[in-house]
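A protein chain is absent from this complex, but the other protein chains hold their places.
Note that the chains take the letters A and B in the order they are written out, and that residue 1 is the start of every chain.
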Amino acid sequence: MALLEEPDFGTPKRETEKTVTVQINGQTITVPEGTSVMRAASELGQDIPKLCATDMLNAWGSCRMCLVEIEGVRGTPASCTTPVREGMNVRTQTPRLEKIRRGVMELYISDHPLDCLTCAANGDCELQDTAGEVGLRDVRYGFQGEKHFAEAAEPKDESNPYFHFDSSKCIVCSRCVRACEEVQGTFALTIQGRGFDSKVSAGAATDDFFGSECVSCGACVQACPTATLMEKSVYDHGVPNRSVLTTCAYCGVGCSFKAEMQGDQVVRMVPYKDGGANEGHSCVKGRFAWGYATHKDRITTPMIRDKITDPWRKVSWDEAIAFAADRFKSIQQKYGKGSIGGITSSRCTNEEVFVVQKMIRAAFGNNNVDTCARVCHSPTGYGLKTTFGTSAGTQNFKSVEKADVILVIGANPTDGHPVFASRMKKRLRAGAKLIVADPRKIDLVRSPHVAANHHLQLRPGTNVALMNALAHVVVTEGLVDEEFVAERCEEADFTRWRAFVAEARNAPEALSEKIGVDPETIREAARLYATGKNAAIYYGLGVTEHSQGSTMVMAMANLAMATGNIGREGVGVNPLRGQNNVQGSCDMGSFPHELPGYRHVADTLVRGTFEADWGVPLSAEPGLRIPNMFAAALDGSFRGLFVQGEDIAQSDPNTHHVTAALESMDCIVVQDLFLNETAAFAQVFLPGTSFLEKDGTFTNAERRINRVRPVMKEQSGLSEWEVVARLARAMGYDMHYNAASEIMDEIARLTPTFSGVNFARLDREGSLQWPVNDKAPNGTPTMHVSGFVRGKGRFMITEYVPTEERTNRSFPLILTTGRILSQYNVGAQTRRTENSRWHETDVLEIHPFDAEERGIADGDRVSIQSRKGAVSLPAQISERMPQGVVYTTFHHPVSGANVITTEFSDWATNCPEYKVTAVQIVRSNQPSDWQVAHEEIRRTNYRTEPEPAE
Amino acid sequence: MSDDIKELIRMANQIATFFQSYPEEEAVTGTAEHIRDFWTSAMRARLGRYASDNGNGVHPLVMQAMGRLQQAA
Partner (left out) sequence: MSTDSPLNIDATVVDICRHHANAPAALIEILHDLQEEIGHVPQSALPAIATALNLSRAEVHGVVSFYHDFREKPAGAVTVKICRAEACQSMGALSLIQRICARHGVELGGTSADGRITVEAVYCLGNCALSPAALVNDKPVGRIDEERLNAAIRGAMS
């Protein structure tokens, strides 16, 4: 595809049913009421010259470039700030207008350096284009503007690793300032001074971009019409000449991007305005942190070794695949069919995940397939399926624009799901109310122009108690939406639930001490949620990663049903998914008890369709879950594992236990980009592909199936699905595809919710939200609209059961975990980019009081000890933490956060309880024993054989 | 008691703890179905053996559920 230039209509689209008809240059057009004259003209293909307007931002009206003549109106109004009125007759091109525009342009150019030919934006500059459009030929004022003199110009601000700010080229259109406010919602920029002295400033006078409040989302860079704010990569390589539409592989938001290329080199990633998830916005990860794809640490040749203490040996694909297949087969001969299995990855495409589970079920002949989503969102699947009937969130992201009350529980969207957070903050600035339930004072609680109406700063592990208390208020204060419940929900279950939550022991007053939140605050939050019109719940891993994770998901579903907040825009129960394809990998049958589409393996009818299609009998017995695999490995019955793109040694709880299990296996095959922590225990390494090389689909948190398209060829020479198909063939099962699209066709054939999905359609329509089938031919933005998928909604009784992990004298503090904006998951990708500048190490956040009690100063190294182990990290004293709770992220392997997490897990899904670990913190000045041993393993288990001399 | 069986007991008891809020009949069914749907046959068999041998530390609902699963098998 040539370079894809999206049209810029100048002002945002209006969403209203009412329309207005106007005449522009003699042509008639009908547009929604409130549309600007500029946009109406542009929709007619009659673009009006503009500088300060762009359709991502509200009109500003400062540049006077877009003037028009309107019949019966005096003067020449700015078309960007003038809304259309019925019957208006507009002229956009007259001698008078031409003259004015040329005059305005002259003024701009007289104060602008004229180095167009050597400017980084040459060919990508709206100032240049507009000067051409208005026919500027001469500048009467001479080129005497201050900015022509190099000494007067300030030095470029190069502090941001990804873009520069060169104020000599700035025309002070304030598009950047407005983008930061309106689109991103950070307010990091301002126009400093006034009149001729005015200029753009990041933060206050003493800040540069890096030191300001800027979070490097790139919105200002995209909005800038000149080379003032410009990607360094464009400065270095020149402007791109072709684009490929694809999807970010960093998080569950699933933003659409244009990969802008020169040849097979990515020059920049630009968010795509037509992308349903992001509507033209991005965050620092997707926009800038793609450099890992070509990082020197990437392994692109298959490698094998006999034992994990041997150095790696580079081999051909054939040899590696034959080696893996032989080992797997001989393990099965000796220990039985069920002695091997695999783990799929939420980072891979639907197609890649589908073939791995198919290989396991059809070629390994068992159901020992699980997914990394086990450790994050498995309770979501269980909880929502039980109550509503589908294992997925209920809304699309756009729905948040209609929410009046937003309840955020155990999620930190500004760090974890930044683009969605920007959409949410926009709605909050427009007046929606906010309730945050989180032990930490996350940014949403209070940050410029956003403040929570209630912050329920609950003690970790008391989620269910809080929900029961909220529900108690709803039920006992007459706030139930009786009509909704009567019509839409199972009556007997509701009656039982109502009696249960109404019990006095579930009253806020009774639970307040356990929860750590004052009862009146709980009551007010409940009333706000129940009576604020459209109330929407958004939640994250702070809900699921608990021993009562599934119970909590059901409790939220109960609350939403009881208040009628399901089945329309603006409401719902919405998981914010961590990795990019958590939803998809679950949909694709990655669970040991479920075939694709969440259908139990014991269901003979369903299994029959797969058996017929795949031509093999399939097992009707649920297979092993990840923790069961580890247990079985330790007892010797499970000995071979295929691990797709996932670093279980780092991301799974209780590292000691996991590494012992991995060490005891005979064959571990890792398919990944880098030699990760798990690869230290592997005998076979199969190089994977980065998202820039993949052809397939990702499904985001709103069930949106987005296309991922390759911009370069596989660095390893083979696509991941092809490697899996070859391994399956080597194991004796004939699996063969000519293209990724054939895999999607098979998925659609076998999975009713996907039956209307295929690549050709996605390429045509952009994206689709499942279910897409005969009943919903165009997909399903909002679920459960006229009835629940399971028929009637089912209320579940959600007794609060405290976790077995308790604090005591030796372990008096609770450790909880989370993530930050610039890093992603175990950090394998982001650590290999400049994003590390924002987060050089993981730190332990601790309340000033807890720190003082232990004689800990900011920056001191501390040892974190749990019943399971110890690690050491630098401390950061933080008012965000409540007393008694400490917090860390887990982006750096050497931090070893999972050395200390416990084996406790969700009762229904065994999702580990990452969010609650009892610990003690003491000052220390050395790395823990584990960290020392870990360094040693890294030294010995990562060697590759020296290359033979040429 | 091996670690392994301890782990199974803990998991099963956790399941029963969720279902114990329901009337007994439903609770037993809920527990039994959950174990049937999500556990491998080897895990079920191991816990089943332990339950019928001695059953120390096993939640009463799990005991009943295991009995029912063994009948069905």
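Definition applied: a contact is a pair of C-beta atoms (placed from the backbone, for glycine too) under 8 Å apart; a residue touches a chain by one contact, two chains touch by 3 or more.
Because the structure is a prediction, the values reported are computed rather than measured.
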Full-assembly contacts of the left-out chain, visible side only, are chains A
Hidden partner chain, touching residue among A:4, A:114 or A:204:
A:204
Where A:159, A:330 or A:447 are the choices, the one touching the absent chain is A:447
Across A:194, A:296 or A:764, the one contacting the chain not displayed is A:194
Where the unshown chain meets chain A, residue by residue:
186-194, 201-207, 212-213, 446-451
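Rule of thumb we're sticking to: only the chains that are shown with their structure count from here on.
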Centre-of-Cα separation between chain B and chain A, whole angstrom:
38
List of chain A residues in touch with chain B within their complex:
338, 500, 547, 550-551, 592-593, 600, 602, 621-625, 628, 631-632, 634-635, 637, 797, 799, 801, 903, 907-908, 910
Give the list of chain B residues in touch with chain A in this complex.
4, 7, 11, 14-15, 17-18, 20-22, 34, 37-43
